[in-house]
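Worksheet: one structure, shown below.
With one protein chain held back, the other chains of the complex are shown just where they sit.
And now, chain A:
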Amino acid sequence: MTDTAVRPPVTTRKKTTTIARTERREAIALVIPATLPILIFSVFPLINGIVLAFTDATLRRNVESNFVAFDNFARLVGDTMFWESFRIGLVWSISVTVLQLVAGMGLALLLNADLRLKGFTRVLALVPWAMPPVVVAIMWKLIYRQTGPLNAIVSAFGGPTNTDWLANFDTALPAVIVVGVWVGMPQTTITLLAGLQQVPMELHEAAQVDGANAWNRFWKISIPSLRPIVAAITSLNFIWNFNSFGLVYVMTEGGPGGRTMLPMLFTYLEAFKSKHLGYAAAMGLVLVVFVLILMSFYLWSQFRKDKD
């Protein structure tokens, strides 16, 4: 469409086509170095993974894998353990994403306010981001320990002294969710802070003159202008959280009693403990498709609102 719109007049056609051809050749030469890594490191593994999902591949020695069509998926339908982990994964990713947004918004508003030591507190808010997930997980394991600081605080307020937060069936999932929120907050905060700074001061001033209080200004000015950013960061957060692995793997390995068995953990166990590569690939594919559907629905509804 755009091609025809900018097509030059007929008289100079021959000359420009040669130019266009050289340009095109140059473009291709420039694009190939960027495309090759994508093909090799992203597209190929993706296709490989999709193909694997339709085979009975295992990690046995010198075993040829066979094409089994939809057998893996048929088996997956009746796999109650997988669907249970799917449910846990949804609880985990939805609560972490929502809490991240709420807490990140609060922190962003605070950091956006003209307070003293602004530069220092902004750097401080980034600290969780600077730590590798495994270090974060080990640190929180120490906090949640029976003899750890959390129990000391709880018992100082008269609570029980020896809750084993990560081993207790009722507290394990909430406990890892808190860590998930903590570790993911910097991204959300920084993105929202950047968004808040884009909101023109004039709007706030005008509203203030019209007698709008802080709450109204936040709700009527900040939130609507932030909508595309909120939509982007929540959908990214959701994908990251749904696929999260390292944090929970180090903290609980899916325990106790499978209470924190996120779908990615379950898939990992299926692939590298049970060595059912094909079946695990099918699980991965289901997860990808699920996230895609959910995301397209969410983004579609968000941007439809924007158009209105």
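Here are some notes:
Keep in mind that, in the parts below, a contact is a pair of C-beta atoms (placed from the backbone, for glycine too) under 8 Å apart; a residue touches a chain by one contact, two chains touch by 3 or more; residues count from 1.
Here is the rule we go by: contacts and distances are computed from a predicted model.
The listed options are "Cbb3-type cytochrome oxidase maturation protein", "Ion-translocating oxidoreductase complex subunit E", "High-affinity zinc uptake system membrane protein ZnuB" or "Sugar ABC transporter substrate-binding protein", and the UniProt record of the chain not shown names that protein "Sugar ABC transporter substrate-binding protein".
When the omitted chain is restored, the residue from A:Gln146, A:Gln197 or A:Ser301 that touches it is A:Gln146.
Only one of the listed residues, A:Phe67, A:Trp219, A:Phe272 or A:Phe303, touches the absent chain: A:Phe272.
Of the candidate positions A:Ile32, A:Ala152 or A:Ile223, contact with the unshown chain belongs to A:Ile32. Chain A meets the missing chain through residues 21, 24, 28, 32, 35-36, 39-40, 43-44, 58-63, 75, 78-81, 146, 162, 164, 167-169, 255-258, 266, 269, 272-275.
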